[in-house]
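Shown next, in structure tokens, is the structure this report addresses.
Just one protein chain is left out here, and the rest sit where they should.
The block that comes next holds chain A.
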Amino acid sequence: MLNTVAVNLRAIFRDRVFHGIVVVALLFLLIPSVSSLSMRQVTELSITLALSLLSLILLLLSISLGATSLWKDIERRYTYSVLSLPLSRSAYLVGKFVAVALFLLLATLVLGAVACCMIWLASGIYPADRPIVWMNLVLCIAADLLKYVMLVAYAFLFSTVSTSFFLPIFGTISVFLAGNASQQAYDYVHSPLATTLSPVVKQAASVLYYLLPNFSAFNLRINAIYGIPLSMKAVVLPLMYFCIYTTLLVILATVIFTRREMK
């Protein structure tokens, strides 16, 4: 499986998407000067901008890599030459997934370091009222990464049932949007405001809530921006949620892919 991970990482590094990301990442360099334009809350703004840009890049990466990785292999008929090697379907699929996840981790480490440098520079220009809690910043970025790895698992699941890139790409985008809104929707449905809704709708909303990923659990941005202390629970729960949810998704994808015909 290591062999599969290595070859897929190489595929990503030699892909055009990778070079596009490097160009987009140059935007980080603009953060200190843009933030200083605000005159007030320069540090807070720089943190917001840096985290948003990082999140956007990770989103683009997880959709473009996650949704096309398997599809490309099938489309270009690499599957015939690779799956006929003494390699199990699960090792192939999991290897591919690990490669994309590792690449996201690598991108996060590099871009996260750049982001922190830029925030540090910005805070140097106009020192903040509150000191920056770097630990919160790191945890916030890490939680973001977990969220996107989970999204990649969804993209893989969609890829295993689809013959085109249409479902993987748009399915993943839908999951992303739904995952971000699910907590709000749930809260709304169960609030006094929603008394007019029929019980059936409420039931359906609850089922969806437990089925869809809940990405708001991974949003630690407020804590990072304003240096609000993080409870142990706010860190450990998302981590456990991530492990269980992602494992289930990958297992499901593997089961489907093992049965799939390479016609």
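In this section, a residue touches a chain if its C-beta (ideal position, glycine included) is under 8 Å from a C-beta of that chain, and two chains touch if they have at least 3 such contacts; residues count from 1.
The rule we apply is simple: contacts and distances are computed from a predicted model.
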- Item | Undisplayed chain, where the name is taken from the UniProt record, one of "Acyl-CoA dehydrogenase/oxidase C-terminal domain-containing protein", "Cysteine desulfurase", "Protein FixA" or "ABC transporter ATP-binding protein" | "ABC transporter ATP-binding protein"
- Message: One chain is left out of this view; which of A:Val34, A:Leu59 or A:Leu87 touches it in the full complex?
- Response: A:Leu87
- Query: Looking at the whole complex, which of A:Arg40, A:Lys233 or A:Lys263 touches the chain that is not displayed?
  - Reply: A:Lys263
- Task: Could you list which residues of chain A touch the chain missing from the display?
- Result: 3, 7, 10-11, 14-15, 76-88, 261-263
